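A single protein chain has been omitted; all remaining protein chains appear in their positions.
Moving on to chain A:
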Amino acid sequence: MGYQFDFGRVLQGEYLQLILEGLQATMVVFVFSWIIGLVLAVALTVVRAIEFKPTQFLVAAFVEYHRNVPMLIQLFVWYFGFAVILPDSVNDYLNDVGAEIGYAIVALALNKAAYMSEDFRSGLRSIHPAQMEAARSIGLTYLGAMCWVILPQAWRLALPALLGQTLILFKGTSLAAAIGVAELSYQARYIEEQSFRIFEAYGIATAIYMIISFAIMWLSSILSKRYELRVK
């Protein structure tokens, strides 16, 4: 093997700057997608829980689309598809403020909202109906029972799955490179092309992804234990 490792070349100067910028973009996409996805997921769960067939159908259709179409296609639909139906003036504005990262956040957030809403729904469905009955029997209203008894249990039951989705989302941010978001994997590829330090560029990106993934898993483990719902 004649290949000489030279991590120092990638971990200094312009390349280090690119890696840090890529990491920042990755974290921005991850954090914003997660927050928006979680809020939307709660809203979707509530809407689907209401006994009104048209809205239940719409939520179900939303979930099925996002669960059955590849993430990459969803990104392309937003970045290429949605852009062509917008007026040029809006596109110009979006391009000025960073359309790529915006569309990536929207696409990933909607995708995660679909999965997370199913996790919430699963948590809700696994609560025994007697819990609602007990809550109502002490004089709580339906909303009070949901707020103080049912939802606090539902999110605990859904927590392991939600944390799993969080990890998938973090890794999924690398797909944003396909629409030109200069996140970590995009920058690793750029550095590799410029420096020909292929192993080093992807090796460092791999190490960063692993460190953050392990941190998410470690946090998940702590949260899962802390909020575990033990039922006899």
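Simple rule for what comes next: a contact is a pair of C-beta atoms (placed from the backbone, for glycine too) under 8 Å apart; a residue touches a chain by one contact, two chains touch by 3 or more; residues count from 1.
In this section, contacts and distances are computed from a predicted model.
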Complex member absent from the view - protein name from UniProt, among "3-isopropylmalate dehydratase large subunit", "Proton-translocating NADH-quinone oxidoreductase, chain L", "Molybdopterin dehydrogenase" or "Amino acid ABC transporter ATP-binding protein": "Amino acid ABC transporter ATP-binding protein"
Touch criterion as defined above, residue of A:N91, A:S122, A:Q153 or A:S224 at the omitted chain: A:Q153
Sole residue of A:I36, A:A83, A:A178 or A:L229 that reaches the chain not shown, by the stated touch rule: A:L229
Chain A residues touching the omitted chain (full complex): 130-131, 133-141, 144, 148-149, 152-153, 156, 229-232
